[in-house]
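Some notes on the structure that comes next.
For this depiction, one protein chain was excluded, whereas all remaining protein chains were kept in their positions.
So that you can tell them apart, the chains are marked A and B in the order they are listed, and the count of residues begins at 1 in each.
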Amino acid sequence: MEITSIAPWVLLLPLCMFVFLGLTSHKFSGQTSAKIGTVAFGIVAILCYYIAGQYFFGSFSVVNENGYEVFNKTGEVYNQMTIFNMEWMKMTENLIIHIGFYLDPISAMMLVVIATVSLMVHIYSYGYMFEHGHFDEGMSRYYAVLSLFSFAMLGLVLATNIFQMYIFWELVGVSSFLLIGYYFFKPAAVSACKKAFIVTRFADMFFLIGILVLSYHAQTFDFDKLNANNAKLVMDAFQITAESKGIAFLGFPLITIATFCIFLGGAGKSAMFPFHIWLPDAMEGPTPSSALIHAATMVVAGVFLVARLFPVYSFAAPEVLNAICYIGAFTALFAAIIAVAQTDIKRVLAFSTISQIAYMMVALGVSRFGNHETELGFTASMMHLFTHAMFKAMLFLCCGCIIHCVESNEMKHMGGLWKYMKKTWICFGIGCLAIAGIPPFSGFFSKGEILTACFENGYKAIYIVMTATAGLTSFYMFRLFFHIFHWQENEEYATMKHKPHDQEWQMTLPLIVFAVLTVFFFLFPGFNNGITATRGEMEMPTNWFIEGISIAVALTGIGIAYVLYFKKNDMPKQIMDKCPELCSFVYDRMKIDEIWYGITRSFIFGVICKSIAWFDHNCIDGFMNFCAWITKHTSYNTKEAQSGNVQQYVWVFIMGVITIVFLAVY
Amino acid sequence: MIPVEFYLVVSTLLFFIGVFGFIARKNLVGVLMSIELILNAVNINFVAFNRYLFPGQLEGYIYSLFVIVVAAAETAVAIAIIMNIYRRKGNETVNSIKELKN
Partner (left out) sequence: MEIVELLTANNIIFVLLSMVILAGGLLSVLTEKLMHAAFYLFLTLVGIAGLYLHMNYEFLAAAQLSVYAGGILMLFIFAIVLVHRIGENSESVSCKKKGWAAIASFSGAVLVLATLFIYGNFANCPAADAFTESEVNMKLIGTTLLGTGKNQYLLPFEATGILLLACIIGALVIANKEKEEK
């Protein structure tokens, strides 16, 4: 198969499925739609695997725009390949927006991630939505939007230029909005989807500003050109030299502003502090879609964005990378602390997602383009992206199974489930071990590399914070685990009509697949030579000192969690009673939402909106009313002329003729 | 012979008498009569110009013949309409036809 001939279908097929399922939602029953959607995405997934496999392990070539033949691999270095690139919108002679298909190691890896998680979620949703939601037509809508999301996410990672990425970025946001608001009859879901959309849109505004500034100066949108030759184009465009930071704006170097704005867009999608507030609320959506969008794929778009423009960041704006790493470290710790106090199981996972994405950001922030030592963070970040996508999706899907049985999200309604749901118990346990960083599960490798990168690049403070966060992570994950599966058995189970049980194969198969991926990650081909920023191959170093500390910290966290939560006891309550204010403060997510609300209410609504509303009401409406008033009165006063009296008309006509003749003759 | 201008004076006066009638009359039949006056004033003009300026030709002559025919047709139709209106409204004044207004 020719890559160039199958590549368009990777994007077209999900789009067609979205249109098809969306339009025929009333024709088919929900199950039929689900089957069609799943089969179609299965084909897409096969194409994705094929393309990624060919890229990493095979050999093929495409002809680029200059007429040269580009192979996927030259020696040990993977090449960036533009499979196709068509002109879509022409802004100026140089500034053209293309829609294309771009392959490099990170987009190929993202193809695998998206294909795997999305396919599993398609399968899982069949079981989950079919029993859980009772509406059939809603299910067609769900699968249609799932297809839309897959299309948008694939388009995002395959974008050849930053503007295409922005377009798909917004499409991803829309499909996220639609999926969070899937249960549109629940007020909480409605407000959550609005919140998610508004917060991410607010961040996307910065992204757009950043794109415009960057592309205005660089005169291109293409990643290829922006990143080529150590971001030489950007450096020249912004007149950056070793001594000066180039063009300045308001006292800041313009490149810093542009790249930081672009990062803020990524921070919005990836829920970095202070834009993280939408992600916990986004858990109102169906659990499988949370697993797909808010754990595995969409939320890592920010990380992907920074990774995509990594040479630009690394050469033109290393100070932004520093900022990214500090913001990331703060977010990681902050989210981990909040996760400790949450009682809603999906909220715990949401905060842990925020924390883990922050890990990836930190890893990007501490690394620099260049040699293998400084690039380790980049590699670790991509690796963590991959492993996290797998185990976090699995954790969410397990949560889905549990919620399905217990019909509640609250920890207090659970406990002692291990007897009833053996498979879920094992899978959830594997996920927790992986996220805690216990060998040989996948999380251990990626997290260890991140910590090593922090340590070896000289960010010691950040290393300490991240290690502490790792401890907290293992604590709250096992608190969750023990609370759900051990603690004390809920007496209600015995009296329930349907006892909690492992679900049917559609819901169990994805769990097992992810569990296998998580456990046997180290057997993966290419596991040892990860993705590097320079696209070469790299033997991952293992710093046993750091790994050892990380394992010890993780085990400590598990141990504390075991002591406190394995069997029902009073210790957690006693500890919480000692500082109730702190507990409720953390439980309320440190009041960040309230601060945002305060800013929105008092400043945006109170000052800006009020004055705009006043202006609108009095000036614009006033002007319109004035026009209407004039029209009305004019017509009232001239209405008499339209009397319908022919004789009057003739009179006017005759007088007019007389006047004209008079003027003409005399 | 009389200069052609005298004919024009007569036709002008007749024309504006007709205009006066058209505007001032309340009865539809009266309005129609005023129209006949106007048409006749125009006819006088045609004929006089034909006679004085182009005696060898018949353009104005034929034209006034046609005007007479058209006037006859118009009167017939107009009277039919007036009778219809009268049948519906009970009177035949100009103000009674107001359906198209508003």
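Quick note on the criterion: a contact is a pair of C-beta atoms (placed from the backbone, for glycine too) under 8 Å apart; a residue touches a chain by one contact, two chains touch by 3 or more.
Since the model is a prediction, treat every value here as computed from it, not as a measurement.
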item: Among shown chains, those touching the left-out chain; value: A, B
item: In subunit B, positions touching the absent partner; value: 1-3, 5-10, 12-27, 29-30, 32-34, 36-37, 40, 43-44, 47-48, 51-52, 55-59, 61-62, 64-66, 68-77, 79-84, 86-87, 91-93
item: Subunit A residues that touch the omitted chain in the full complex; value: 647, 651, 654-655, 657-658, 661-662, 665
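What we mean here is this: only the chains that are shown with their structure count from here on.
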item: Sites on subunit B touched by subunit A in the complex; value: 19, 22-25, 31, 94-95, 97-98, 100-101
item: Subunit A to subunit B touching residues, read off their complex; value: 642-647, 650-651, 654
